[in-house]
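A single protein chain has been omitted from the complex, and every remaining protein chain is retained in its original position.
What follows is subunit A.
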């Protein structure tokens, strides 16, 4: 019998069920969570230089606020409000100038993904497929 653990395509509704974590997920997890070796090992501890990764987006800063304001500006007006034609034209003109900003901001939002290569989909399998446990008896 094979292990019943597998990525579930048909498990539920419309949600993403990646077979491996993205680097952004990994950074959220392994850098400040888990047991700390220093608490258990003193004598044989080896200090290795760690490349610092400070890729988290600071939540609640002026940059964040400006980003949200930009996003509001980009919303399609007709969806939320009725407006007169002159104003619509003005918005369209602004829209042309702002499309570049949009790209840059979205890139910033996804900087983790750009900065870090995603693990390959088959990485987990090649690394660990065969790991198992001996029979318990």
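One rule holds in what follows: contacts are C-beta pairs under 8 Å (C-beta built on N, C-alpha and C of every residue); 3 or more make two chains touch, one makes a residue touch a chain; residues count from 1.
We take it that contacts and distances are computed from a predicted model.
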Ask   = From the names "Gas vesicle protein GvpFL", "Molybdopterin oxidoreductase", "Chemotaxis protein CheW" or "Pimeloyl-ACP methyl ester carboxylesterase", which one matches the UniProt record for the unseen chain?
value = "Gas vesicle protein GvpFL"
Query = So that we can see where the missing chain sits, which residues of subunit A does it touch?
reply = 3-5, 8, 11-18, 20-21, 23-37, 39-53, 56-57, 59-60, 62, 64-73, 75-76, 79-80, 87, 91, 109, 115-117, 119, 123-124, 126-134, 136
